[in-house]
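In this view, the complex is presented without one of its protein chains, the others remaining in place.
What follows is chain A.
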Amino acid sequence: MNTVEDLCTLISSKITWGRGEEPQQLRPDTPLLEQGLLDSLSIMQIVAALDARAGIVLPDAEIVAANFRSPQALWSVLEDIRAGAAR
């Protein structure tokens, strides 16, 4: 989990894509919520995967729509959490 692209890959793996939809089309600025790509279950799976694969524990207070509106928005939160942990 070194780049926002890695995060895109992780999020993409938790989305059930339809036929003809290209999972790799997920970009840092893809409006995840507006496009209806996430539901409550996939959000919890992303949170669990961040913990399992990258050791990042997203506090409940950060599991809000504003942080999941795009991969970039979530990436900014992860960077803040890591900066906080490094301090």
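Here is the rule we use: contacts are C-beta pairs under 8 Å (C-beta built on N, C-alpha and C of every residue); 3 or more make two chains touch, one makes a residue touch a chain; residues count from 1.
Simple rule for what comes next: contacts and distances are computed from a predicted model.
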Per UniProt, the name of the complex member that is left out, chosen from "Transcription antitermination regulator", "succinate dehydrogenase", "D-alanine--poly(Phosphoribitol) ligase" or "Zinc ABC transporter permease": "D-alanine--poly(Phosphoribitol) ligase"
Candidates A:Met1, A:Ile43 or A:Ala73 - the one touching the absent chain: A:Ile43
Contact set of chain A toward the excluded chain (per top definition): 16-19, 21, 33-34, 36, 38-41, 43, 60-61, 63-65, 68-69
